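Pasting in a structure now, in structure tokens, and then I'll have a few things to ask.
Left out: one protein chain. Kept in place: all the others.
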Amino acid sequence: MANYIYELKLKVRDYECDSQGIVNNAVYQNYLEHARHEFLAAEGINFVDLHQQGIDPVVSRIDIQYKTPLRGGDEFICRLYLLKEGVKYTFMQDIFRASDEAVSVKARVETVCLVNGRLSRGEHFDPIFSKYL
Amino acid sequence: MANYIYELKLKVRDYECDSQGIVNNAVYQNYLEHARHEFLAAEGINFVDLHQQGIDPVVSRIDIQYKTPLRGGDEFICRLYLLKEGVKYTFMQDIFRASDEAVSVKARVETVCLVNGRLSRGEHFDPIFSKYL
Amino acid sequence: MANYIYELKLKVRDYECDSQGIVNNAVYQNYLEHARHEFLAAEGINFVDLHQQGIDPVVSRIDIQYKTPLRGGDEFICRLYLLKEGVKYTFMQDIFRASDEAVSVKARVETVCLVNGRLSRGEHFDPIFSKYL
Partner (left out) sequence: MANYIYELKLKVRDYECDSQGIVNNAVYQNYLEHARHEFLAAEGINFVDLHQQGIDPVVSRIDIQYKTPLRGGDEFICRLYLLKEGVKYTFMQDIFRASDEAVSVKARVETVCLVNGRLSRGEHFDPIFSKYL
């Protein structure tokens, strides 16, 4: 089992489901983003504040495998761990249905950090994330 | 019939429908906002630029009557006209299903203009909108 | 103070904010809907199950007053109570910022119940809601 460093429990909201009666694919990206931002917040990093300082972590690539679909009212757990790959921080993020731990989504999210619009080497986050690498 | 001053034709996207198979109620508010912003753009006003100048038109109240629901693939027409009421600009906005002109939504959207976070008297927009009042 | 019968605490997710840096107006409708559905769920009513039985509660009108805007990371509390007006159930719903109880949104949400696509007199919900009226 992966060595997750953070988890967040959430619940599907009915408006997140589409006419197939299951959570729309794009909404999982919302869940994944929210889990990353809550992880950052738990580390004392406020995403909006960063933006105002000219620091913008951005997703450069996302790879999502869809396994068990979630439905209205389902509780689920977002778990993640972190890799450093060159200038990139890669978040390995999995979503599990809470009722039975079925894997709903497996995602690999590559991020880079822009400072004043230019690619940085990620120095800003190194001191914060080093304990997880 | 109302004296509409602007109209915008759009098409329902499937992801905008919820598990009832119809457009989710909140999404009509997206449509109404987009129609207002496109109207502003047609008048030469860029919403994002305004924000960067410290000028933020904000909705203070919205009243939406839901009539005929829209479904995936439906084309629809957003029409609007404008009233000035004290410091408020009120957008009267109706949405019609294109196939038969059935009324889908009737909305009254009251807006005020904040300048550097403080309520203004709307002077910024008076010269632009006076021809419609 | 209103006699609220249900409350739900939630937290703003960053993707719910728009380029003004505050929660987009339409998103409050998502919050209001989710609070109603969670209230129904607490009463043993599953919204998706209802739809499969041909019972569709729908919003016929919504009136939202926007007061204090919420920002990324803000916690907030959705509170509601219920009125019966003819065939309509009207939800009176207010949203408060958790940090200081500032009123963020005041909403009046009129709903009717369709059974197999036709307006019903709401009999389905009367036994469930009568204790709150």
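In this document, chain identifiers A, B and C correspond to the written order of the chains, with residue numbering beginning at 1 in each.
As a convention for this text, a residue touches a chain if its C-beta (ideal position, glycine included) is under 8 Å from a C-beta of that chain, and two chains touch if they have at least 3 such contacts.
What you see is a predicted model, and the numbers here were worked out from it, not measured in a lab.
Screening A:64, A:83 or A:115 for touch with the missing chain picks out A:64. For the options C:57, C:72 or C:122, the residue in contact with the chain missing from this view is C:72. Residues of subunit B in touch with the missing chain: 13-15, 17, 21, 30, 33-34, 37, 41, 46-48, 71-73.
Where subunit A meets the missing chain, the touching residues are 19-20, 24-27, 29-30, 33, 47-48, 51, 56, 58-66, 69.
Residues 14-15, 17-19, 21, 24, 26, 72 are the ones on subunit C that touch the missing chain.
Operating definition for what follows: only the chains that are shown with their structure count from here on.
Using the average of C-alpha coordinates as each chain's centre, A ends up farthest from subunit B. Centrality by C-alpha centroid: the chain sitting nearest the overall protein C-alpha mean is C. The mean-CA centres of subunit B and subunit C are about 22 angstrom from one another, to the nearest whole unit.
Inter-chain centre distance (subunit A to subunit C, centres taken as mean C-alpha positions): 28 Å. Here the spacing of subunit A and subunit B, counted between their Cα centres, is 33 Å.
The multi-chain contact residues of subunit B, meaning those touching 2 or more other chains, are 19, 24, 26.
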